[in-house]
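With one protein chain removed, the remaining protein chains of the complex are shown where they sit.
This part shows chain A:
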Amino acid sequence: MKQNLHVVIVEKSAERGVLIEQSLRAAGDFDVSIVDDTHGLKARIADLNPDVVLIDIENPSRDTLEELAIASGPLERPVAMFVERSDEGLTRAAIEAGVSAYIVDGLKSDRVKPILDAAVTRFNMFHRMRAELETTKRALEERKVIDRAKGLIMKAKGLGEDEAYALLRKAAMDQNKRVADVAQALVNSAGLLS
């Protein structure tokens, strides 16, 4: 029986860290540690002596991990490679999902694959959640701007709400623009005049 692989997750947000950990545990028997503080990152990782380190690609502290490649002499690297070249598809998926992995030199890729697969799925989910959140936020903001523009038109031309909106929509169609953009332009110019 092989020993469990030790995976270290570098993640500032405790919530995200736990979610990644859960995904890993569901994918197999791994020992998982979470590092949530990037101060002294290299020393922490060296102490934990993991087989695999997972870190968000957007985390600038990732560069400190590169030191591990030369930390104990180039011939005995504790955590050396990004990912084995032999598995390019998996690596590409990881990069696109925004997760980078450091893996102990010589570790077989079939032992690493379930870890990366789980991490990739989880990171993709994070992206989707963030994208959804942003879309919702933008929709709400646009809605507010359109309401303000409608109000301006109603006041200036003495129109009802539906008529004001119809005017706004017609202007947008004539100018080949989105209603929200026309509304924003109107609100901006009104701001200048008031």
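Just so it is clear, contacts are C-beta pairs under 8 Å (C-beta built on N, C-alpha and C of every residue); 3 or more make two chains touch, one makes a residue touch a chain; residues count from 1.
The rule is simple: contacts and distances are computed from a predicted model.
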item: Choices "Phenylacetate-CoA oxygenase subunit PaaC", "Outer-membrane lipoprotein carrier protein LolA", "ABC transporter substrate-binding protein" or "Protein-methionine-sulfoxide reductase catalytic subunit MsrP" - which one is the UniProt name of the chain not shown; value: "ABC transporter substrate-binding protein"
item: Selected residue (touches chain absent from view) among A:R92, A:R138, A:K155 or A:R178; value: A:R92
item: Contact partner of the left-out chain, one of A:R16, A:R62 or A:K177; value: A:R62
item: On chain A, residues whose C-beta touches the chain left out of the figure; value: 39-40, 42, 57-67, 69-70, 73-75, 80-83, 85, 88, 91-92, 95-96, 100
